[in-house]
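Here the complex is missing one protein chain, while the rest keep their positions.
Showing chain A:
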Amino acid sequence: MWRRTPSFILDRTSTSPPMAADTTRAPIQNPDSISAYYQTRAAHHGVITSEWLSQAQAAVGGVSDSGDEHPVSSLTELGNEKSFNVIEEFNSWRKQPDLAEAVAAIRALAAVIRASEATTMMELEIELTKASDTLKSWDTTSISLTAGCDLFIRYVTRTSALEYEDFNSAKSRLLERAEKFGEISCKARRIIAMLSQDFIFDGCTILVHGLSRVVLEILKTAAQNNKLFRVLCTEGRPDGTGVLLSSELSKLDIPVKLLLDSAVAYSMDEVDMVFVGADGVVESGGIINMMGTYQIALVAHSMNKPVYVAAESYKFARLYPLDQKDMAPALRPIEFGLKIPTKVEVERSARDYTPPQYLTLLFTDLGVLSPSVVSDELIQLYL
């Protein structure tokens, strides 16, 4: 089970993806047997430079704003097989580099509502849950995808609209909510950047780990606000996320220094705060993030430096890992440069879990939260 998890990029031949029990839907599963979670990241990491970003945005242009036409047309083309549509839809949204996976999923689900031919509320709801299930089973390793789907279903169905007499008005109401939710999720990054500005003071040194779009946005906003600060980037082996981030930051004229991942403790004494993003925020208030976050948080904690997490609220997941091994591992290929004997085992997990006691604050679009509030918000969202 452990070894057969998906998310190989290079080792395509290894095994078939151990998807959820939903075998009837085999064709709609990820055809490449590569973890979509990792694929997306790799794709983004490869190209996420500001020029490319602006180009892409210009190219996608109006679509993200008037996204309505696009999904409808694609749906009508594709025709009857609805379960197939979701993935297609999702992938088409996912191509936009600036769009988070969860938001793409939300957009795709909204499209499902729009294209649905259901005539009763119950039918629509069933269709929607089915679609979200397919999405979730398509990539079981992605936390934000699962969380986004769940949240969307909650947000859309838990409404008085369901008691509307007229089905069409109810449906349009649902659509409205879906659009609104998508918008909120899109704006989340801006809100977080705003909220975090109070914490960045002139002359501070910030340690950043991983390539998080939210953290990049925060630093960008701070630079635009003429704050004077220095950034230390960890290298982020094996993806080189730190290299990418540092080149981004240097374009903004932010003084930046690149560190080896193993040099974190060495340079921690000159650091004033640590900023990390998150793949998922779990119920305990801890985070699941790129490998290395846990050890950075431990070092920071032992040196009494604050650790700030920037995460949108759609990353809040109803998970509760008790320890590092207590979650579905997202495996990744690792290049060591040298030839490694086959007898040597390689730890390939791509992320780790940081318990809440090592985090200081979470910047979310719900506000600046202490880790224990996450569970309160989750309880209110889901129950």
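Quick note on the criterion: contacts are C-beta pairs under 8 Å (C-beta built on N, C-alpha and C of every residue); 3 or more make two chains touch, one makes a residue touch a chain; residues count from 1.
The criterion applied here is as follows: contacts and distances are computed from a predicted model.
Remark: of the listed names "Aldehyde dehydrogenase", "Translation initiation factor eIF2B subunit delta", "Cell cycle control protein" or "glutathione transferase", the one matching the undisplayed chain in UniProt is "Translation initiation factor eIF2B subunit delta".
The missing chain, though absent from the display, is touched by one residue of A:284, A:313 or A:354; that residue is A:284. For the chain missing from the display, the contacting residue among A:114, A:230, A:301 or A:318 is A:318, taking the whole complex into account.
Per the touch definition above, the residue from A:172, A:349 or A:375 contacting the chain not shown is A:375. Seen from chain A, the chain kept out of the figure touches residues 190-191, 194-195, 221, 225, 283-285, 318, 320, 322-323, 326, 356, 366-367, 372, 375-376, 379-380, 382-383.
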